[in-house]
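For reference, the structure I am asking about is given below.
Excluded from the complex is one protein chain; the other protein chains are retained at their positions.
Let's look at chain A:
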Amino acid sequence: MKKSILLGTLTAAGLVAGAATAGTLDDVKARGTLNCGVVTGLAGFGAPDTNGEWQGFDVSLCRAVAAAIFGDPTAVTFVPTTGKTRFTALASGEIDMLARNTTWTFSRDVDLKFEFVGVNYYDGQGFMVPKALGVSSAKELDGATVCIQTGTTTELNLADFFRANNISYEPVPIETNAEAQQQYLAGACDVYTTDASGLAATRATFEAPGDHVLLPEIISKEPLGPLVRHGDAEWGDVVRWTLNALITAEELGVTSANVADLSAGTENPEVNRLLGTEGNLGEMIGLEPDWAKKAIMAGGNYGEVFEKNIGENTPIGLARGLNAQWTEGGLIYSPPFR
């Protein structure tokens, strides 16, 4: 490579091809389906069900975006990505958006040239240990063997946490959640660490979930959200405002059950603007006037999606906590539709 470039100085100084940036939204519309990068399988967040249909919290966002564009929540091609392959898949254009519990960090946003369009789950990194170990705090883990998913921010947080507390550990890097689970259950590692939501989801699939405890320490901030490539702000807007539409819908009490009635017109101008019966927000973003209505009908508003996939009545059993609406003491907050 270097050699050819060196030789290139002699001959090919003029051969410069510019990077062409076409509109992703136009590409998606022309293709007829949305290519959405998801996790390879994490119960509640993104996994195929018994019929092979992808289901989950992150998957629902892909469906909502597809519904907003095409009016059809099934017009999605799901591309399973690992922690390692996800960024390459997005940067290369193999997928249009990534909804795969990905942490929003400075370097990913700025250095890797991605655009995080919002946060759909506020998470933090936790530890799971077998009850039999008798450990009650992560600070007692000196010398422990820790299973981590490689290629994630958890790897770096883990190193920071143990260094800050001046204790040692032995990392066991693992590619997927399923392998990590297998290693952890066989006792090949003492501790499994990943986002607390992921731990809860993994524990829910164990035969005896009660034998394992999540330690109280949450060692990092992990704002998880969907992301797109830098440099196509129009496409970023579509994904950002679809997420915001779901959040606003919950705030305004618009659900998948009543969205059809409400879209006939209401007294509340913000609901009208959201659902496209007033103003021209749809036109501004390059979609149909009722784009948000279709997105909400795809899987319900943010709260419905949460309850259906990872809420307290599911095996995952996550409380809303930080992910409650700002009106109820949480951090979920959408800018106004105006």
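FYI, a contact is a pair of C-beta atoms (placed from the backbone, for glycine too) under 8 Å apart; a residue touches a chain by one contact, two chains touch by 3 or more; residues count from 1.
Basically, contacts and distances are computed from a predicted model.
**Q** UniProt protein name for the omitted subunit, picking from "Carbon-monoxide dehydrogenase medium subunit", "4Fe-4S ferredoxin-type domain-containing protein", "Probable tRNA sulfurtransferase" or "ABC transporter permease subunit"?
**A** "ABC transporter permease subunit"
**Q** For the chain left out of this view, which of A:Thr77, A:Thr150 or A:Thr314 touches it?
**A** A:Thr150
**Q** Could you tell which one of A:Asp190, A:Asp237, A:Glu251 or A:Glu304 touches the chain left off the display?
**A** In the full complex, the listed residue that touches the missing chain is A:Asp190.
**Q** Provide the residue numbers of chain A that touch the chain removed from this figure.
**A** The missing chain touches chain A at positions 1-2, 4-9, 11-13, 15-19, 83-84, 87-88, 91, 107, 111-113, 132-133, 141-145, 150-151, 155-156, 158-160, 162-163, 169-175, 182-183, 186-190, 230-231.
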